[in-house]
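Complex shown without one protein chain; remaining protein chains in place.
Think of it as A and B in the order they're written, each chain with its own count starting at 1.
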Amino acid sequence: MHIDLRTVAIKPVRQTFDHIVRRFGDKPASRYQEGTYDLQQTDIFHYRPLWEPELQLFDKRRSKVEMKDWYALKDPRQFYYGAYTIARARQQEAAESSFEMIEERGLADLLPAEVKQLALDILVPMRHVEWGGNMGNSYITAYGYGTAITQPCLYHAMDHLAVAQYLSHVGLVLDGAEALDAAKEAWMNGALWQPMRRHVENVLVVQDWFEIFVAQNLVLEGLSYPLLYDYLDADFSANGGTVISMMTRFMSEWADETGKWVDAQIKVAAAESAQNKALISDWVKQYRAPVLEALTPIAARAFGDKADSVLSEITDQFNARCTKLGLVL
Amino acid sequence: MDMHAAKKKMSLKEKYAHMTRGLDWETSYQSPEKVFPQASFEGIKIHDWDKWEDPFRLTMDSYWKYQAEKERKLYAVLDAFAQNNGHLGVTDARYINALKLFLTGISPLEYVAHRGFAAAGRNFPGVGPRVACLMQSLDEIRHAQTQIHALSNYNKHYDGFHDFKHMLERVWYLSVPKSFFDDAFSSGPFEWMIAIGFSFEYVLTNLLFVPFMSGAAYNGDMATVTFGFSAQSDEARHMTLGLECIKFMLEQDPANLPIVQKWIDKWAWRGIRVLTLVGMMMDYMLPKRVMSWKEAWEIYFEQNGGALFGDLARYGITVPKCITQCTIDKEHISHQAWATFYQYGGAAAFHTWMPSDEEMDWLSAKYPNTFDKYYRDRFTYWREQAEKGNRFYTNTLPMLCQVCQIPMLFTEPDDPSQICYRESDYEGEKYHTCSDGCKAIFDDEPQKYIQSWLPVHQVYQGNCFPEGTDPTVAGFNPLAKVLEWYHLEHGKDNLDFEGSRDQKNFDLWRGMATKNT
Partner (left out) sequence: MSTVFIAFQTNDDTRPIIEAILADNPHAVLDEQPAMVKINAEGQLVIKRATIEELIGRDFDLQELQINLITLSGHLDEDDDQFTLAWK
């Protein structure tokens, strides 16, 4: 027997789960809300972790930043897994077709030698910096507090892995596997990269997860992405290097999108209390100096005598961004 | 361009190696011990992380591509299911209680798996396992969310789903799955991989998902079939990760063998105890049965696990030592668990009932050695009593095992009429466990298991009442107050299926769809 169940108009007993009702009232909830709010357990843990017996499995005391409600840190993109992967799949399709066209037609061979060398020297070693970004954000996913912030940090970690893989692909297109070996050698031993490597390693041992968020997602990305995917990218385009821009388009789009998410987190956390504001402002100041120091030799290689003015423009824009978020620098 | 035409396309293996291996480096500005502080405290020795073999070689771009396709398909089904009142197409409303057990007991743990794999993905010093763990972490949040999204529509229409996170942390039987994952996550990263990556994902997950989802298909629940099978497609990747991980640990150093074996013994038993709930679901909660718990156990544990352990024998690994007990238990545990939930049905967030004669015949056929001999008479008696209006509920709460936290309902291996109790002394206190398996786990790490937050002890200590409760007032009803603290709505979420709001609504709504009234 076929039953046409559609024709039945029935009144639901409730609209959503109780923990969502307690926050937003009994009305239909979005998939982001049902898949995010209060998903992390907060009460009654059975055993103290062997790896940190003084704290609970999920514990607010893993950051000095304090929030009355950690779910105030919502994601303006409203990414749950499905929305996230579908958005990225669209972007990867565009990136894949760019790479395919460049490889099939040998477009990289048409690059001026100077432009190609610059990309090999500057972009390819950045894959290691991206891997550091992956590690920082996976740390936050594991030890942060509240799904609203830990969930997008995993997406961010995986995005960093993807960017590291896109940069590896750039190296392979430009100069085959040797490009990756040369970049690794420069990263480990080249003078140009040592301040950056030191900084990235220093962030790897930070314990406070919100401090990592500030150091990595706000400061390091906030200063390095404009330098590489805005200023340097413009130079590539102006000098016959459009092929490079095609291969890094994902990164410039991604920085725009994720920057808005990072801003939303910082703004809400800083507005919560004078203490948070002071703490985050201090972290920005603390990490801005070594990042600028690390970017100085890179900018010099990329922009020659314009390096100082490029870096100072980027710094000014970054400072203005932070001020707008309510920080005091 | 001839040169390019001649350039050979990179193979999958080469591409993955270039894209992933070599991203990491040996740190020198900070010591590796500081960067990876959890790498050595468990005693596992790894000499060369580069020996790790990646079983699935997914780069992020392919991951997004394939996963997005799965998500598009899945949400199309969920939308259609909700729009068409698909919930009215299930065999009968008793079935929905299996989903309640799933949402309250399993989905929140998918979430913990997500956090735990993120930690493993940060803590291993090798890039290969780290990337694989992070992809699994991403898959696990997918599973938590797709399950919540699929069951969201059931929550709108039926009781028992409405406060799953709050209940998981508090309700007595939900501490069984919760403490299992708390236990794994509070261990180090290598034990986590044996506990979840190997024992749960490889050895036991088929027993959870395949029967559950085939059961959903048999009972007309296409939304659940779809999320379940869609989740399982990631599971194949997770299983190969678990297997690779154990091989890697065993190949790296012979001193790892006894540690790994101990963890396998522990986690196989921990996992099997949790799966008691699945056994009960298969044998009692599905109106239309797929296969019995015992049959599923024989296919997915005895045959498949036998092949697996046969293969691992070359490293010196032996079959988990609980196997003898399990061979006896497979004939009993589903009946014992259902009998317990039936009696404590006043304090459970789903409905219970006694099987019909036809269902009992099926159970007899599937369990020729035990069902008629030990269970049928009791169940028939309870059913007759209920039909006469004497539905019986136990108003106390059962004593729990210190390790698995399941009520003391299992029987002695050599006497199915005798409840099994084991006892250990630690620092002058006595601790009770349900079996030799749980006692061995307790005795090996008593300092961990004395911490267990046992829901029934806590009730008796007065820790499970709403704030401001005064237990000294006249007519104080402790059980009612505990249910209130659980957010369990008495008369709606609990008690017998017969007479429940779920039953009435389902009949009413289905009647509207099939009759002209």
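What we mean here is this: a contact is a pair of C-beta atoms (placed from the backbone, for glycine too) under 8 Å apart; a residue touches a chain by one contact, two chains touch by 3 or more.
Keep in mind the model is a prediction, meaning the values are calculated, not measured.
Peer 1: Relative to the complete complex, which of the depicted chains are touched by the chain excluded from display?
Peer 2: B
Peer 1: Have a look at B:L12, B:A255 or B:A365 and name the one touching the chain we're not showing.
Peer 2: Of these options, the touching residue for the absent chain is B:L12.
Peer 1: Among B:H18, B:H166, B:R237 or B:R270, single out the residue that touches the unshown chain.
Peer 2: Touches the omitted chain: B:R237.
Peer 1: Using the touch definition up top, pick the residue from B:R57, B:K178, B:K330 or B:R391 that touches the left-out chain.
Peer 2: In the full complex, the listed residue that touches the missing chain is B:R57.
Peer 1: With the missing chain put back, which residues of chain B would touch it? List them for me.
Peer 2: Residue positions of chain B that touch the missing chain: 11-13, 55-58, 62, 66, 69-70, 205-206, 209-210, 213-214, 217-218, 225, 229, 232-233, 235-237, 239-240, 243, 290, 303-304, 306-308, 310-311.
As a working rule, only the chains that are shown with their structure count from here on.
Peer 1: In angstrom, rounded to a whole number, how far apart do the mean CA points of chain A and chain B lie?
Peer 2: 33
Peer 1: Can you tell me which positions in chain A touch chain B when the two form their complex?
Peer 2: 1, 3-8, 10, 12-19, 31, 34-35, 38-51, 57-58, 80-82, 85-86, 88-90, 92-93, 95-96, 103-106, 109, 127-128, 130-131, 134-135, 138-139, 141-143, 147, 150-151, 154-155, 157-159, 161-162, 164-165, 168-169, 172, 177, 180, 184, 187-188, 197-198, 201-202, 204-205
Peer 1: Residue numbers of chain B touching chain A in their complex, please.
Peer 2: Going by the criterion above, the answer is residues 1, 3-4, 10, 18-20, 22-25, 27-30, 34-35, 37-38, 41, 59-61, 63-65, 67-69, 71-72, 74-75, 83-86, 88-89, 108, 111-112, 114-116, 118-119, 121-122, 127, 130-131, 134-135, 137-138, 141-142, 144-146, 148-149, 152, 155-159, 161-166, 168-170, 175, 178-179, 182-183, 185-188, 448-449, 451-453, 487, 501, 505, 509-510, 512-514.
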